[in-house]
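Only a single protein chain was left out; the remaining protein chains are all shown in position.
Chains: A and B, in written order; residue numbering restarts at 1 for each.
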Amino acid sequence: METFYEVLRRQGITRRSFLKFCSLTATSLGLGSAFVPKIAHAMENKPRTPVLWLHGLECTCCSESFIRSAHPLAKDVVLSMISLDYDDTLMASAGHQAEAILEEIITKYKGNYILAVEGNPPLNQDGMSCIIGGRPFSEQLKHVAKDCKAIISWGSCASWGCVQAAKPNPTQATPVHKLITDKPIIKVPGCPPIAEVMTGVITYMLTFDRIPELDRQGRPKMFYSQRIHDKCYRRPHFDAGQFVEAFDDESARRGYCLYKVGCKGPTTYNACSTVQWNEGTSFPIKAGHGCIGCSEDGFWDKGSFYDRLTDIHQFGIEANADRIGATAAGVVGAAVVAHAAVSAIKRVTSKSDSAKADA
Amino acid sequence: MSATTSDKLADVTGIDPDAIEHGATIKSVYVYEAPVRLWHWINAFAIVVLAVTGYFIGSPPPTQPGEASANYLMGYIRFAHFAAGYIFAIGLAARIYWAFVGNHHGRELFTLPLFNAAYWKEVLTMLKWYAFIIARPSRYVGHNPLARLAMFLLYFVLSLFMIATGFALYGEGLQAESWADRSFGWVIPLLGQSQDVHTWHHLGMWVMICFVILHVYAAIREDIMGRQSVVSTMISGYRTFKD
Partner (left out) sequence: MGAYETQGFKLDDSGRRIVVDPVTRIEGHMRCEVNVDKNNVIRNAVSTGTMWRGLEVILKGRDPRDAWAFVERICGVCTGCHALASVRAVEDALGIRIPKNAHLIRELMAKTLQVHDHAVHFYHLHAMDWVDVLNALKADPKKTSELQQMVSPSHPLSSPGYFRDVQNRLQKFVDSGQLGPFMNGYWGSKAYVLPPEANLMAVTHYLEALDLQKEWVKIHTIFGGKNPHPNYLVGGVPCAINIDGDGAAGAPLNMERLNFVKARIDEIIEFNKNVYVPDVLAIGTIYKQAGWLYGGGLSALNVSDYGEYPKVNYDKNTDQLPGGAILNGNWDEILPVDPRDPEQVQEFVAHSWYKYADESKGLHPWDGVTEPNYKPEGPKFKGTRTKIEQVDESAKYSWIKSPRWRGHAMEVGPLSRYILAYVHATKGNKYCQRVKEQVDYSAKMINSGIPKALGLPETQYTLKQLLPTTIGRTLARALESQYCSEMMLDDWHELVANIKAGDRATANVERWDPSTWPKEAKGVGTVAAPRGMLGHWIKIKDGRIENYQCVVPTTWNGSPRDAKNQIGAFEASLMNTPLANPEQPVEILRTLHSFDPCLACSTHVMSEDGAELATVKVR
């Protein structure tokens, strides 16, 4: 059995810095130095935490992203940090041999395994728009969730619903927290989430032995507390008022701000502009396309990805706030003018009436 | 104007038939105290700034030439918006304070006599007046009842909404755990996500613009056609009656 410590050692980390790491851990946990040896001991000896990774309605982009992790390497996570005992995309076994694993882990590690969910359960068609082993996925999810320690909702599907939940959400795809309400749920949204964010969340949970601090909406603050816009390298151009007005214009070639071609960076909480994608190679804005807001709740239904102002689809009309507002203000203005005109006429006629009466 | 008269007059707000009767006998009343007037005009200015800068935040002006560091157009626009936003919000807070310490009319903006039949009757009267059905409205010392309805819903409630959504958005820039985030951050998940808050905040601007158009029109029209002074009331504080 390879423990966390051994993994660190193998990755070239000395015992000295391992102990330093442990004492930092102790400090940040608010524990005294007396706890340092305890933490070190735990890390040196702890068996790998079983992770059961279920797939509902999804596109597997989260798994794909996960295996892109560079630090730590996905292989190190899978071979040495966790015990990925069930994951239908990667596991060797199939059919009832695969199903058997779930039962084994649930009983053997009751209350001590982590449930990772990629995708979400659909509730229409009695849940049978996602069938696992002849049964609705929602059943499998509830069954495995019952005895887990915590749930990680991978990606925007599990966290919010994502594309299959976009209007009119034909399968009634439902995010995990709406079905499972009695377990701590860590939402790691994004379509997909950044690889190093995914492994970062996992390694945090293993090293610090607790779930990361979550924001109001259940996302780890460590990666989701800032907007793309807050740390975007094109922000100086935004502040200066320098924008790409159309794709491939001179501004696009100079790397100006993509706000006017619909960048959702100002409303999107994610680590793209800091951690960046694929080992820090780039991120959407750096490659010239605006952020489409893929880690935000319901981002599919916020109008075109190329519009700054969201289209509103109410009352059968379809226009953005400015068009609706300007129309309303125009109507009010016209009504005022008309009313003023009628008032003026009335006033003149009533004056002449009273003048006549006086006469 | 002695204290006793103004005490009596305190009732003349369009909810008490007797008082409305009684109002008919007066010629001039001190309605809007100086702080209210001052506030009104500061507030009007702040809202104009907020609407203009807000519009440009949504649809920025054309790209600026030159080096980024030589320009700060969006920065200034946003700064003006936030500065005016603070003035607007603090102003409203001060105005609420004045509702407690100021005169009776100072309270009208913040309350609606929802369950008062006479009030609704007078609202109807005002509607008839504006629909040219009746020749003369009643006389009111404070806001006319219809104005009060509009003030409450389209101004006061809307302002709270604009402040809540505005500071929620502001809290995003101030970063998590900032005072604005802690006090107003809850608005964001409530309305969906940040983009929804932007949209609602933006729509709110247009509602506010509609209110201002109606309000300014009504004020000027009342001044000309109604039975009492209006525009000058917000300058001098005195409501004078023409007949």
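A few notes on this one:
The rule is simple: a residue touches a chain if its C-beta (ideal position, glycine included) is under 8 Å from a C-beta of that chain, and two chains touch if they have at least 3 such contacts.
Owing to the predicted nature of the structure, the values given are computational and were not obtained by experimental measurement.
Considering the entire complex, the omitted chain makes contact with A. Although one chain is not drawn, the whole complex shows that of A:I114, A:L141 or A:C162 it is A:C162 that touches it.
The hidden chain makes contact, of the residues A:R135, A:K149 or A:R323, with A:R135.
With the whole complex as reference, residues 1-2, 47-48, 50, 55, 57-65, 67-70, 73-75, 78-80, 82-85, 87-95, 97-101, 122, 124-137, 139, 162-164, 166-173, 191-192, 194-195, 233-234, 246-248, 252-255, 272, 277-279, 281-289, 292, 294, 300, 304-306 of chain A touch the missing chain.
One rule holds in what follows: only the chains that are shown with their structure count from here on.
Note for the complex: chain A touches chain B at residues 215-217, 221, 225-227, 230, 236-243, 245, 251, 256, 259-260, 264, 266-269, 293, 296-299, 302, 308-310, 312, 321-322, 324-326, 328-329, 332-333, 336, 339-340, 342-343, 346-347, 350.
Listed in rising order, the residues of chain B touching chain A in the complex are 55, 58-64, 68-75, 77, 130, 132, 135, 172-173, 175-176, 185-186, 188-189, 192-196, 198-199, 202-203, 205-207, 209-210, 213-214, 217, 221, 224-225.
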